[in-house]
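Structure first, then comments.
Note that one protein chain is taken out, while the other chains of the complex remain in position.
Residue numbering begins at 1 within each chain, and the chains themselves are lettered A, B and C in the order written.
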Amino acid sequence: MSVLIDGLLAILAIYLALQSLLAPRLIKSVFLFFAFGLALALAWVRLGAVDVAITEAAIASGFLGVLFLDALRDFSPAFPAKQKNPEAAHNVLVKNNTKSLLLSRIPLGLGLGLFLLIALEAVWKTPEGGGLTAAAEAFLPESGVEHPVTAVLLNFRAYDTWLEIGVILMGLLAIFAVGGIKVYRKPNMAAQDPMLRQVIMFFTPVLFLFGAFLLYFGKTGPGGAFQAAVLWGAIGILLHLGGKSIIEEIPRWLRQLILTVGILFFLVLGFLFVAGGNALFEYPRAYAGLLILIIETLAAISIAAALTAIFANLNQMKEDPNETESIN
Amino acid sequence: MTIHELITVILLVVGCFFFLAGTLGVLRFPDLFSRLHALTKADNLGLGFIAAGMAVYIASPWAALKIFFIWLFTLLASSTSCYLIARFQKEQEQTKNGKEGE
Amino acid sequence: MNGFFIIVSVFLLLNIALGLIRVWRGPTVADRLLTTQLFGTTGMAILLVLAGYSKDLTLLNVAITFNVLAILLVISLFQVWKKRREKANDDT
Partner (left out) sequence: METYQIYNLTSAVLFVIGIGGVFAARHFIRKIIATIIMGGGVFLSFVSFAERDALTFADPVPHALVITGIVVAVASAAFALALARRIYQLTGEESFTNDK
């Protein structure tokens, strides 16, 4: 009976993925991509991976969706129509040139078909190996938390989480290095539109409280640092969209401290353990729960600040439209 | 079947009816404003019925509070976006730029 | 009861699939935005029904996360439009 819902969800996800690549207009493909994110989140719920569903809902459809929409401001709405410079206008003609199109598409189609068969066989015939469930279950009481996914993320495989904060920081630095994104006139919406101002004022405390709840709830159930971080980062993004860019308003040293506190605390803690004769990230059993909570809070603050800074750097609004400096 | 389950079934069926009405409205209505009206009103009402049904079925005060908040947030978000879409469309029509090839 | 929940969620999924027709046809950009609203509300309802089906209350957290972030999308959409309109006004 439940095959019905799974099959429908699978067909929907495949259809949305295909259409978001094939849709003629960019804005349509971005919207179909949001719907694809929703379908994936439902699929994860069906597979019992509630943590992953929350992360997908928060990051992939919230944060990424905002970034895509923001990028759409740069590009022209229709592609490849209406090119302004005549040099690029023969993009339009490619459609008429079916012979060269066929020549390039047929091998691609054949290759993809073959690859599809190989991939289907690979996932179908993967041997049942038992996985690591038993090991995780055996060591769960020693980890200091009750939820297995949080235990893996912050105790058993804390390296991953630590380096992941580093990856986000690296992404932020790389975006700073790219620099020179187009600067837009400041829309100053908050003053113009009373309804938007009210909505922003209502949602800011809600986002903060729900983020804090998810952070604390990660000990016993699905939730944790990343989900909370995205919700807290959303506060910064919301305020930025409302015309108040908090990342520019706090002093530079404090900004740098907030961005790096998560990764630094992790690092210092790890070296303290090594100095004490333990392995890296081998928490003393009595304090494991408390330490994990502190680490999660600091990591969430860092990630939230990094996400806000990424968005603020991509979505630059200045009073003067001719000024093209990047904030870093 | 207990009385709780009966109430749940009735509420869910009513909710599904409103969802169907909203979708049909989106598909069949002639212009954007009537589609907006169909969607934001009927669908949120349907969600309200489904939320009420699930709150009765789950029957725990904490979950009922959460479900109520889910409904409240959806109402807020969807009324805001309805307002923004309608306002955007109106401004577009005033500048005679309503079609997609803006 | 479980069979009933599955029927309800399949029905709601079919609603989403019907709404896709509007994304495909819908003459203005605003029509397409409308359907994301439809997906959001219907997805919320599916999550609620699944929470009852699997007796897993943590699914409600997923729904709240979707909810509170939906507002972000709406507001940033507004910004895109504003920019587009400025561009259109500059061109004419």
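The criterion applied here is as follows: a residue touches a chain if its C-beta (ideal position, glycine included) is under 8 Å from a C-beta of that chain, and two chains touch if they have at least 3 such contacts.
Because the structure is a prediction, the values reported are computed rather than measured.
Although it is not drawn, the missing chain touches A when the whole complex is taken into account.
Although one chain is not drawn, the whole complex shows that of A:36, A:210, A:232 or A:265 it is A:36 that touches it.
One chain is missing from the display, and on chain A it is touched by residues 2-3, 6-7, 10, 13-14, 17-18, 20-21, 26, 29-30, 33, 36, 40, 43-44, 46-49, 51-52, 55-56, 59-60, 63-64, 67-68, 71-72, 74-76, 79-80, 84-85, 88, 90-91, 94, 105, 108, 112, 115-116, 119-120, 122-124, 126, 128-134, 136-137, 148-149, 151-153, 156-157, 160-161, 164, 167-168, 170-171, 174-175, 178-182, 226, 303, 310, 313-314.
Keep this in mind: only the chains that are shown with their structure count from here on.
Among the pairs A-B and B-C, the greater number of C-beta contacts is found at B-C. Averaged Cα coordinates give chain A a centre that lies 19 Å from the centre of chain C.
A straight line joining the Cα centres of chain B and chain C is 10 Å long.
With touch defined as above, residues shared between interfaces to two or more other chains in chain A number as follows: 77, 196, 199, 203, 206. Under the contact definition stated at the top, the residues of chain B that touch 2 or more other chains are 73, 76, 80, 84, 100, 102. Within the complex formed with chain C, the chain A residues making contact are 1-2, 4-5, 8-9, 12, 15-16, 27-28, 31-32, 34-35, 38, 41-42, 45-46, 48, 50, 53-54, 57-58, 61-63, 65-66, 69-70, 72-73, 77, 184-185, 187, 189, 196, 199-200, 203, 206-207, 210, 214, 217, 221-223, 227, 230-231, 234, 237-238, 241-242, 315. Within the complex formed with chain B, the residues of chain C that make contact are 1, 4, 8, 11-12, 15, 18-19, 21-22, 27-31, 33-35, 37-38, 40-42, 44-45, 48-49, 51-52, 57, 60-61, 63-64, 67-68, 70-71, 74, 77-78, 81, 84-85, 88-89.
Chain B contributes residues 1, 5, 8-9, 12, 15-16, 19-20, 22-23, 26-27, 32, 35-36, 39-40, 43-44, 46-47, 50-51, 54, 57-58, 60, 62-63, 66-67, 69-70, 73-74, 76-78, 80-82, 84-85, 88-89, 91-92, 95, 97-100, 102 to its touches with chain C in the complex.
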